[in-house]
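Missing here: one protein chain of the complex. Every other protein chain is in place.
Labels run A and B following the written order; every chain starts at residue 1.
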Amino acid sequence: MADIHMSAAEAAQIKTSARHGWLLSLPALVVLAAAAVGPLLIVVVYSFLEAGKHGNVVGNFSTDGWRGILWTKDIFTDSYVLADAHLTIFWRSIKLSFLTTMTTFVVGFPTAWFIATRPPKARALWLFLITIPFWTNLLIRTYAINEVIRAEGLLNLALMKVGVISEPLKLIYTDIAVFVGMTYVYLPLMVLPLFAAIDRFDLRLLEAGYDLYASRWQVLRRIVLPIVKPGIIAGSILVFVPSLGAYVTPRVLGGGKQMMIGNLIELQFLAGKNWPLGAALSMTLLVVVTIALLFYVRAANGEKSHG
Amino acid sequence: MTAKNAIEARNVVKAFGQGDTAVRALDDVSVEIRQGEFFTLLGPSGCGKTTLLRLIAGFEMPTDGLILLDGQDITYLPPNKRPVNTVFQSYALFPHLTVAQNISFGLEMMGKPRAEIAARTEKMLALVKLEAMAGRKTSQLSGGQQQRVALARALAPQPKVLLLDEPLSALDLKLRQAMQIELKRLQQETGITFVFVTHDQEEALTMSDRIGVMSNGKLQQVGTAKEIYTTPKNRFVASFIGETNFLAAKADGTKARLASGDMVDLAVPVSGDVTLTVRPEQVRLASANEPGALPATITNLVYFGTDTHVHLALSDGTEVTARVQSPATGDAGLEKGAKAAIRFAPGAVQVVGD
Partner (left out) sequence: MAERRFSATRLPGFATIAMLAFLALYIPILTLVVYSFNSEVTMGNWGDLTLAWYGKAWANADVKDATLRSLTIAGLAAVISTTLATMAALGTTRRRAFKGQTFIYVMINQPLMVPEIVTAVALMILFGLIKTVTGVHGLGYLVLAHSAFCIPFAYLPIRARLEGMDLTLETAAADLYASAWATFRRVTLPILMPGVIAGAMLAFVVSLDDVVITEFVKSAGQDTLPTYMLGQMRRQLTPEINAISTGLLLVTVAMLTAFFLLTRKND
């Protein structure tokens, strides 16, 4: 039975410890509140204001910003119609994010498995090799893909040289280009949490599975995947969330034609001159992402029962 | 009529590494394990016993030599194709499955019909007395219970041979002793050939039909517990199993002269420089004028309750240890420094090789 009667000295010590914890964390919290969390509140406010004639906002309350997400005012009939352009963009964002997540998983899982099953010295090297692209500037990586798939890029040059095609493939500025770009850029984000989960996995369980007549496929499906599930979920979230909010990759590889939510948001603050709409879109994106994160937390905690 | 051996290893070599730095975990090991017997591989860590077990299971393949199961060559068969199951030292229970699901895993992989799987799983749960835990996750069980699940899981597919890799080493003494009895009973009940690996010689002596003593990748001796204990083949076996005295001597027929000048009788004639071994309990305290008594001085006494170890020195200083029953209360005790004499029980003196 736990002793629930602490001495007064112990209780005071715990209180001091908590106070120190808060004091030490305070500076970081202040900076984060000022430049990360706090500004979000302003966005919420702006989403409920009226758009100014030349951008920015006017101080009147309005729900036009939120309504603008799905409907636009038809300039001829002055009524609200579904904003097809927006819907296309939302659909593209969701579609590409899902595709990217799945592709990075299919490619990333064997990669993570490979790294995790190397002998320790080699494993450090492979980890280093997968981390370099991870920390390389996003812009550089997106540009690198551009260099490969554009009309005079590496891929077309190689294919034409070999004689497979006679004219360059129009890959750049398509959905495919953005998809390839995002998969390329986010692959390390899937591999690393998968690696962490597989690294913790007790490899002797594999021997036990084979000892009990499982085939290699059964071992993968019935033993490995269920146990590394938290890693799979983590990797999926780490890819899906940035994919949904992608800005640089669709801008460089989509060329302004294949917009995703991020680009649509930017547009409202530039030519679109609709700051409230931009604010509303930002908040919507944030809400969707937060829901996905909560889903992850719940799924991850649900796995704790058989850690 | 010779029944086929359950397991036979022929000239098995397992080397790790290349060239000059290659280490031979198994160096030309041959052993025959009979159907239905409880066979133990005994030796210190690093002797190769676990390596041999893994070769039988199929997790490793030998550098040279053959492994036969029921007369069939299974040397290069993958483990999921061998009708052999393993109880792992760390149990290796699947954490994401319940106790019942762990036990039925092998049967599922074999594609057995659902009804049969359910029936056998129930039987196994009853066998290890874990019916109440069927639906629990394995992490919620105690060490002893986990061990029984590992056992049930390996027995469920009714393998031809069951391999046990130091399965009791993680249990405390009382539990271990209970499990030793349990395992012996199970083996006799199911009639399955058990190959048991341990470094604990007492465990090996109490449970096994036959023991294979290993050291440095080589099989030193195979025999029943009694054979190994009373007639050890070499120095290693003599000193690994129980305690023993080693005496250097010059032999001539059935008599040998010790360095102290005393003469002892040998059971088997031999000649030349030899090493003799005598178990402490075969060393009797005698009176100085008995025939064949060797004069000695008591150098130390260690009281063990029922036994007393008497450390003696012969006339030239050679150390001998005797194990005697502790003197009853009222009898004259033994004293450090006192003069005494010892005698070896007839036939107890063995000649050992190196």
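Heads up, the rule we're going with is that a residue touches a chain if its C-beta (ideal position, glycine included) is under 8 Å from a C-beta of that chain, and two chains touch if they have at least 3 such contacts.
Quick caveat, the model's predicted, so the values are computed rather than measured.
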Touch criterion as defined above, residue of A:L187, A:L212, A:I227 or A:M259 at the omitted chain: A:L187
Options A:A196, A:V248 or A:A299, residue touching the unrepresented chain: A:V248
Of A:F48, A:W71, A:F98 or A:F114, the residue in touch with the unshown chain: A:F114
Positions on chain B contacted by the hidden chain, ascending: 58-61, 75-76, 78-79
Residues of chain A (touch criterion as defined above) contacting the omitted chain: 14, 17-18, 20-25, 27-29, 31-40, 42-43, 46, 107-108, 110-111, 113-115, 117, 124, 128-133, 135-141, 143-148, 152-154, 157, 184, 187-188, 203, 206-207, 210, 216, 220, 241-242, 244-245, 247-248, 251-252, 261-262, 265-266, 269, 275, 278-279, 282-283, 285-286, 289-290, 293
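Just so we're on the same page, only the chains that are shown with their structure count from here on.
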Interchain centroid distance [CA atoms averaged], chain A/chain B, Å: 58
In the complex with chain B, residue positions of chain A that touch it: 202, 204-205, 207-215, 218, 222-223, 226-227, 305-307
In the complex with chain A, residue positions of chain B that touch it: 57-59, 78-81, 84-86, 88, 90, 92-96, 105-106, 109-110, 137, 139, 153-154, 157
